[in-house]
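Yeah, one chain of the complex is gone here, protein chain that is, but the others are all in their spots.
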Amino acid sequence: MPDGTIAAPGEPHGHPPHHPALQHHFEDLEQQHEASTLGMWLFLVTEVMFFGGLILAYSLYRIWYPTAWALGSEELNIYLGGFNTIVLIGSSLTMALAVRSAQTGAQRATVGWLLFTMALGLTFLVVKFFEYKEKFEKFHVPGPNFRFEGPESPHVQIFFSLYFALTGVHALHMIIGVGLMSVITTMAYRKRFSPEWHTPVELAGLYWHFVDIVWIFLFPLLYLVDRSHHIV
Amino acid sequence: MLFGFPLFPTQASTLAPEIDNLYLGVIAITAFFAIIVVVCVIFFAIKYRDHTGDKVGAPITGSVPLELGWSFIPFVISIGIFVWASVVFFHLVRAPDQTLDIYSTGKRWMWRFQHIDGQREINELHVPVGRAVRVVFTSEDVLHDLFIPAFRVKADAVPGRYSAIWFEATKVGEYHLFCAEYCGTNHSGMIGTVYVMEPADYQAWLAGGGAINSGGSMADRGAQLFTQLACVTCHLGDGSGRGPSLVGVFGSTITLNDGTNVVADESYLRESILTSQAKTVAGYQQLMPTFQGLVNENDVASLIEYIKSMQQGAARSASAQAAP
Partner (left out) sequence: MQTQVMESPVNYINHRHTVASWLLTKDHKRIGILYLIVVSTAFALGGIFAMLIRMELTTPAGDLLSADVYNRMFTMHGVTMVFFVLVPAVPAVLGNFVMPLMIGAKDVAFPKLNLLSWYVFTTGFIFTVTAMILGGVDTGWTFYTPYSTQGSESNVLITGIGVFITGFSSILTGLNFMVTIHRMRAPGMTWFRLPLFIWALYATSLVMVLGTPVIAITLLMLVLERGLHLGIFDPRLGGDPVLFQHLFWFYSHPAVYIMILPPMGVISEVIACFSRKNVFGYSFVAFSSLAIAVFGFLVWAHHLFVAGISPYSALIFSFLSFAVAIPSAVKTFNWTATLYKGAIWWKTPMMFVFGFLGLFLVGGLTGLFLASLGLDVHLTDTYFVVAHFHYIMVGGAIMGYFAGLHYWWPKMTGRMYNDTLGKLAALLIFVGFNLTFGPQFILGYLGMPRRYHVYPPEFQVLNVLSSAGASILAVGYVLPAFYFLYSLKYGAKAGANPWKATGLEWTTQSPPLPENFSQTPIVTEGAYAYSKREIKVA
């Protein structure tokens, strides 16, 4: 305030009353919404560049060592991976429904769909944990304990290094996403959203969809190398 | 030289004058533009000085012809420099067909040079004047870089692959050899000397007047390894074995089993020995074991020299004794 005092949220404070979610450096909710949305899209572009570096490394070595890539990919559990893909696509659906509910002001439905999305996200992470556990038990974790039969072993170790790097970074993004969801769900539970303002739900949705899309790239790149003649 | 102070390293190779001329040319061009700008800035700053800060400058906003002019002209000049520099570059990276080959390995923190007749040097490199020399090298640990300022040549030594530089020395003398890619504690100690010698002196050096010889040429050692490691069981000379014949393979174009062609240079041979499964020759099974970990860099180089010597009929004379 110009005289140095601070008004409590919601109290009249020196200009016409406005939506409680409007921040003071913005002129109106519309400007705030446009700015926030642009910000989230820009952030997702940075994420594309982030994953892009790893995918570049992956692509280079796949071209150089196709045999090793096929051998390594065979070792991944295509059932668990496929299941996780369906789980994640499903969670994008539930997220979209959550956004839709927020848009129409269906508060309880919003909370419900958000919880469902979180549950699916957690399911993904639990399955991932079991996949990693299997890799550990088979000595496929790169490092001094790595074991793989055959002359391609060193190259297969690179495959698994990139597998863990890619899925690990993705899983980290999932964990952050689930955390974000819990915050948004709490806000929805406390009836903070309305058809007039539900930007956090939209932005969380954008982030969640992005993490899903990354997996949709990772699944075929990692699990489906040269599976045409051996599904199992 | 400026006041007796050197501005250039000695020009001790055939390419050094080319590079120095390019350097002087670029200096001339860039200095020309730099001087114009500096003179203008100083002149305008003084001529249009206003001590009060109250006056206002002329309402000039720009000039499209001027903008196009000073975009286009520098661009054209840049193309000129680019073309000139690229021509010089291709001279630097394309070795002549006939070269005296020397193998080298960098490792922390020394350079080992291996002559094909068996002489071995550490941090010193003896070469004859007036003959094209090619150094094929790699690293055994981290990145290094072989740099000989007097010859104006440089290339990184990358572990896992071969690099090469070539030069033809024009002046007898001793010249610095540096490692130019940071490699740890003693990076600045990984230096040496190149000794360029008259041909007669060089022959004398090779014959034992200073050279340490491990006994036998590289090709001889390669022949021993070829038997010891059982290469000979598959790579029969008449092509009837499980592996292709290696007679005349060096420098030839090979078709791989994925249809692509590759030139069988040192890098290809090295890769085939160490990690054979990557590039299998068309018509053959992928049966060759990998020798990574079973042979060291010197062994690989010796095998390559032996393979090079396998020409139809007499051995290819890559020995230092023969004049080009």
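Quick notes
A and B are the chain letters, set down in written order, and residue numbers restart from 1 in every chain.
Criterion: contacts are C-beta pairs under 8 Å (C-beta built on N, C-alpha and C of every residue); 3 or more make two chains touch, one makes a residue touch a chain.
Since we're looking at a predicted model, the values are computed, not measured.
Remark: the absent chain touches shown chains A, B in the intact complex.
Checked against the full complex, the one of A:76, A:158, A:171 or A:201 touching the unshown chain is A:158.
Among the residues B:131, B:187, B:235 or B:270, only B:187 touches the chain that is left out of the figure. Listed for chain B, the residues touching the missing chain in the whole complex are 5-9, 18-19, 22-23, 26, 30, 33-34, 37-38, 40-41, 44-45, 48-63, 66-67, 70-71, 74-75, 78-79, 81-82, 84-93, 108, 141-143, 145, 147, 149-150, 152-156, 158-161, 163, 176, 178-189, 191, 275.
On the side of chain A, touch with the chain left out of the figure occurs at residues 2-4, 23-27, 31, 34-36, 38-39, 42-43, 45-47, 49-54, 56-57, 60-61, 64-65, 142-144, 154-155, 157-158, 161-162, 164-165, 169.
FYI, only the chains that are shown with their structure count from here on.
Between chain A and chain B, the centres computed from C-alpha atoms are 47 Å apart. Partner chain A is touched in their complex by these residues of chain B: 275, 277-278, 289-290, 292.
Chain A makes touch with chain B in their complex at residues 64-65, 67, 151-152, 154.
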